[in-house]
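My questions will all concern the structure given below.
All protein chains of the complex are present and in place, except for one that has been dropped.
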Amino acid sequence: MTTLEFTNVTKIYNVRGSGQIKALDDVSFTLESRKTIGLVGQSGSGKSTIAKILTQLEVPTRGEVLLDGAPIRRSGKGLRRYRQQLRMVFQDPFASLNPYHSIRHHIERPLRLDKVVPRDQVDDEVRRLLDRVRLDPDAILERRPHELSGGQRQRVAIARALASRPALLVADEPVSMLDVSIRLGVLNLLADLQREEGLGMLYITHDLATARHFSDEILVLNQGRVVERGPADDVILHPKDPYTRELRAASPDPEEFFRTASAQAAASTHSLGGMR
Amino acid sequence: MDTPVTQKTFFSQLKASMAMFSNRKSAAGLIILGIFTLVAIAAPLIAPYDPKAQNLDETLQPPSFAHLMGTTHIGEDIFSQIVYGTRGVLVVGFLATIMATVVAIVVGVTAGYLRGWKSESLSALSNVFLVIPGLPLMIIIASQFQNPPLAVIAAVLGLTGWAWGARVLRAQTMSLRNRDFIQAARANGEPLHRIILVEMLPNLMAIIASSFVGTMTAAVLGLTTLAYIGVIPVSNLNWGTILFWAQQNSAFPYYWWWYVPAGLCIALVGVALALINFGIDEYVNPRLRSAGERARAMKKKGLDVNDAVTAVRTAETRESQA
Partner (left out) sequence: MSTGTSTTQPPAGPVSPEAAASDPVDPTLVGTTATAAERRGIRVPWRFIGGRVAFYLFTAWAAITINFFLPRMMKGDAVDAYMARSQGQLQPEAEKALRALFGLDTSVPLWQQYLDYWGMLLHGDLGVSISTGMAPVGDAIASALPWTLGLVGVATIISFAVGTGLGAVIGWRRGGRLDALVPITTFMGTVPYFWLGLIFIAVFSTLLGWFPAGHAYELGVEPGWNMAFIGEVISHAALPVITIVIASVGGWVLGMRNMMLTVLDEDYITVAQAKGMPNRRVIWRYAARNAVLPQIQSFALALGFIVGGTIVMEMVFSYPGIGLLLLSATNAKDFALMQGIFLVLVLAVLVANILADIAYAILDPRTRQTEA
């Protein structure tokens, strides 16, 4: 059981000439194995900043991040261990893979760096990982990213993230740049993997519906502050914060649409009789 | 265990990157350059005479079978001089370009990858060398030496030529650095040298190739100009020295065989390099490649690519035009 505590983190950026931007304001949450947290917010709400801090691309201005109770290290063996435990799946499936290298290279590198398996088993492990993300190794291994579809690339990115057998996974809008028709497939894959591997997952998204579907707990982020948190169903069905209510109202609801559409159709057939 | 797998990918990647040289323009340029290289390597076999061999009975002869490009004022065979001069041009040219490109890569990629004052100061350094006019600097430095060896001449040429490549590479590295796959590599814990060499460098290949070609053009021109001015001692024979002797001995305008071939050779090398660069340009920017073809194809159908109005064609119009 691995726990990551994001405690009272504030992040302030200094912008040359225009002062400061507070990207995060006193944000706290806890990632645990076997649990998914959904982080919901619009563009500019601070979601990506949280992802950057988690992958140590940024440093909190205030507050701290604890892995299993100890502050995360920024160098040496502690950094190594942290990196092995927490991996990220990026938003843009094309940009997150090096266009020059084959898929085999992408999956092998973390295996070799973290010495996950002995050298002679690396090839087998690569194949196993691709199988787990439901890709055919023989068709994919020697290809380069531009020869794959968006969905395939994102599965490769997931396989790469799982290579080092992390305990925690951060998925930063993993399906936002995919065709709508394949989003569900990739999300279901993530959910299955999380269940099978017992991962703790942070699912960052702007889409309320999928957040509700896949998360145990939801955090709503607005301009850097957590305005609402709670079990997924509670937050979505009974939102307390006005911002959450607005978000929910902005999501198109198919049932609502058909209800109003049929009501309008009924109303217009009535007025047509008047021959306007 | 590392070698078999990565070697296979390396060579197949290398072949794929050679794609930038596979279009017609690049191929033509490479062929021309290849011919010159062969001439330089096989100079003793190709040149009929020793370039310094004087023949006072046959001075200032126009081209003939005995002397394909005529003779100088002391009977030296100009064709042999051109052939041997190819060595001087290509050896110094390549050497200077390799030096300049290596420096450009080191400075440019480092400046692009680092942040803050380190990056800014490296950038300022390369900008200084960009702004300072190259030829006067080369003249001053070269004239301080009495009889500089080849390597020194190449170094002086390289000194003025690295800044442009460094600047371009810095810009490209900076944009690469923020790409997700580099972030992913860092998050994976890749060591710095692998990030730069294995992840970034292959993506910079096209820019490096283009910079190499451009620098070589400048190096060849710079070398021949310095030789023509007389700043480089005449012991280093290249096409510029031939022009220097021609100028000194009043070859102009009548003894055209003395000065025309040398200049044409310089131009030909320049054309070859420019063609290679065109090829790389079109590979990198597909718009350039297809723009002319598209327009021509449209013209064949009777359409003007610049036309603001798109003609709508129905079955009747097509028949009436048939």
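The chains carry the letters A and B, assigned in the order they are written, with residues numbered from 1 in each.
As a convention for this text, contacts are C-beta pairs under 8 Å (C-beta built on N, C-alpha and C of every residue); 3 or more make two chains touch, one makes a residue touch a chain.
Being a predicted model, the structure only gives us computed values, none of them experimental.
Touch with the chain omitted from the figure is made, among B:Ser64, B:Asn127 or B:Ser175, by B:Asn127. The omitted chain makes contact with just one of the residues B:Ala43, B:Leu221 or B:Val234: B:Leu221.
For subunit B, the residues in touch with the chain missing from this view are 124, 127-128, 130-137, 139-141, 143-146, 164, 217, 221, 224-225, 228-231, 243, 247, 252-253, 256, 259-260, 262-263, 266-267, 269-271, 273-274, 281, 285, 287-288, 291-296, 298-299, 305-306, 308.
Everything below uses one rule, namely that only the chains that are shown with their structure count from here on.
Per-chain Cα centroids separate subunit A from subunit B by 47 Å.
Per the touch definition, subunit A reaches subunit B in the complex via residues 55-57, 79-80, 83-84, 87-88, 90-92, 95-102, 104-105, 108-110, 112-114, 119-120, 122-123, 142, 144, 157, 160, 164. Interface of subunit B with subunit A (complex): residues 1-2, 5-6, 9, 12-13, 16, 179-181, 183-190, 199, 202-203.
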